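Removed: one protein chain of the complex. Kept in place: all other protein chains.
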């Protein structure tokens, strides 16, 4: 299983304070989390500033699960690359969309909606698990204290999730559908709200566990080169009856 | 309630035989079906060959429910118009996507998938209702004979429907999720598979009833000018506590 | 359209203070709310202390939508009556389950789960609409202040809702899936959390509107005498081919 972690990587340059909790940048911490999984053979890191956003075909085409963190520079990801990632999801690749990546081009394209929400930094969040039977919730208590996080508030303009696993409560008076899944083509998508760059969220035990669970869950169940729209030359019944 | 019927309108010109069952073109028959509804105040017809595809802002902006039939010329609908229709759905407009319009730009954009399927003309279809509690199924028996229709076969590459109301059985040996709903933004979407141009499907009593039911169901429940992503200046709890 | 309102009616006797905000008991206020709907022909009131719980066959069999409020005496509703109500839902009747009726026998039977939740009186609630496209949300803002209400907290042990329309935020630090729908047989079910007997919740403008919307939405789309499991004497294809 090959996992690729994509991080915009700009915040870390502009605000060195981030390195206090993520000394190797957000992607470094995510790579560490994923690297603990015995199911994962390779963890590849890609960032915006790399050639081709760090996602040449030879990397993308063998990626089984892609994590995506972005915020300030969604527009700098070229449309051609977004089209390739989109195709790769339809082929079966899993996609984990983290925090402010709700506004990434790839998430908006997959959802078909605006993906808008309301927001405010430095509030207090508590996460509730409303689907304890889901593999992504394995080992997670029915609620836990997350601490300081950015409020993301409803209305979150996404399609009805196939599964709503986590809901977030904020002391700002808001709540949010914080952990949700969708299926697109042969691929799976998991959106997970926590992870503001100035908070040490990805060091939290349960957040790490959820990201690990999600990575395993996102692994392709089936893959396909191209989903096509074939004309049926001979029907299934004709084939059966001429056997 | 204002309903707009959009039809590509090319088949009718190329194959005059279509007018045997749809003397006023597909849009004429659809307009007749919708026109029978007391809830509908205005039925507007728009076609590809009209100026601006027949959908200038003054029409689109007051359309509550839009029906869409297209097949040969999806590419001739300009992207700017598609973006406007997409925005209008997020605002609350209902969209009924008919038959070969599964490949329309607007449906693909709203679904976020390829919308592929397999196909073959002139097979026999029977429709089953698997959600009799749904308003779109009102007055429809648990199954009915549709007769000659084009096979549309799985895998139909769409997101898991919010609701699967009808399934189609074909004597070609295929089956299909034939009547499905999704929500996008403040708007609702209904896809309905029957309606091949060379078959008199839209003259069928139950097909007409389903289209009427769907039109009523698609009416906006709420509308919004723009879905936005506001920064929370003052939190809901701050507002409450300073009252 | 015939609507029946069932209220346990015990709290009102034991705690006369309730009559300060519900002078004609909870059922009286609910009847007033439903009575405002032009679609409703008859509103019938039934309570636990009446003969047969106020639900003889001649009432139940013509009820299109049943509202249910209970709390202290769920066990006093006889199993035979619960079986009849259950059958009536499968036939197509809509059921609105209010507040503490999450523990009513009929709701538990329809859900197939324990319907447990955590609870604490006299906290502060704010309701969020996460599905503005739904008819039950018509005219309801994206969030509103409910005021003092009983906290109902997750994990709420119900099947994944078909539709989650409202989420509740509580200043106790909890949240809840407050307005949810399910389909059972030919019938529809709406659970709505607000409505603690010591709070004037049912006098709140938006709560009243939601209950009205839900009543209309719950109206049967189709009805059936009995859902059966017939042996297929002659297959659909045999019937077609012998025509």
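For the reader, a short list of remarks on this structure follows.
Per-chain numbering from 1; labels A, B and C assigned in written order.
Simple rule for what comes next: a residue touches a chain if its C-beta (ideal position, glycine included) is under 8 Å from a C-beta of that chain, and two chains touch if they have at least 3 such contacts.
All values derive from a computational prediction rather than experimental measurement.
For the chain left out of this panel, the touching residue among B:103, B:128 or B:206 is B:128. Set against the missing chain, the residues A:70, A:112, A:153 or A:185 yield one that touches it, A:185. Within the full complex, the residue among A:145, A:205 or A:238 touching the omitted chain is A:145.
Mapped onto subunit A, the interface with the missing chain covers residues 92, 124, 126, 131-135, 137-140, 143, 145, 162-163, 171, 183, 185-188, 220-222, 224, 236-237, 240. Residues of subunit B in contact with the chain left out of this view: 126, 128-132, 142-143, 154-156, 160, 163-164, 167, 169, 173-175, 177. Listed for subunit C, the residues touching the missing chain in the whole complex are 90, 103, 109-114, 116-120, 123, 151, 153, 155, 157, 159-160, 162, 171-174, 182-185, 227-232, 235-240.
Heads up, the rule we're going with is that only the chains that are shown with their structure count from here on.
Homomeric contact subunit A/subunit C: same residue numbering on both sides for over half of the interface positions.
Centre-to-centre spacing of subunit B and subunit C amounts to 32 Å, using the average Cα coordinate of each chain. Rounded to whole angstrom units, the spacing between the C-alpha centres of subunit A and subunit C is 37.
Shared interface positions of subunit B, defined as residues touching 2 or more other chains, are 162, 171, 183, 185, 236-237, 240.
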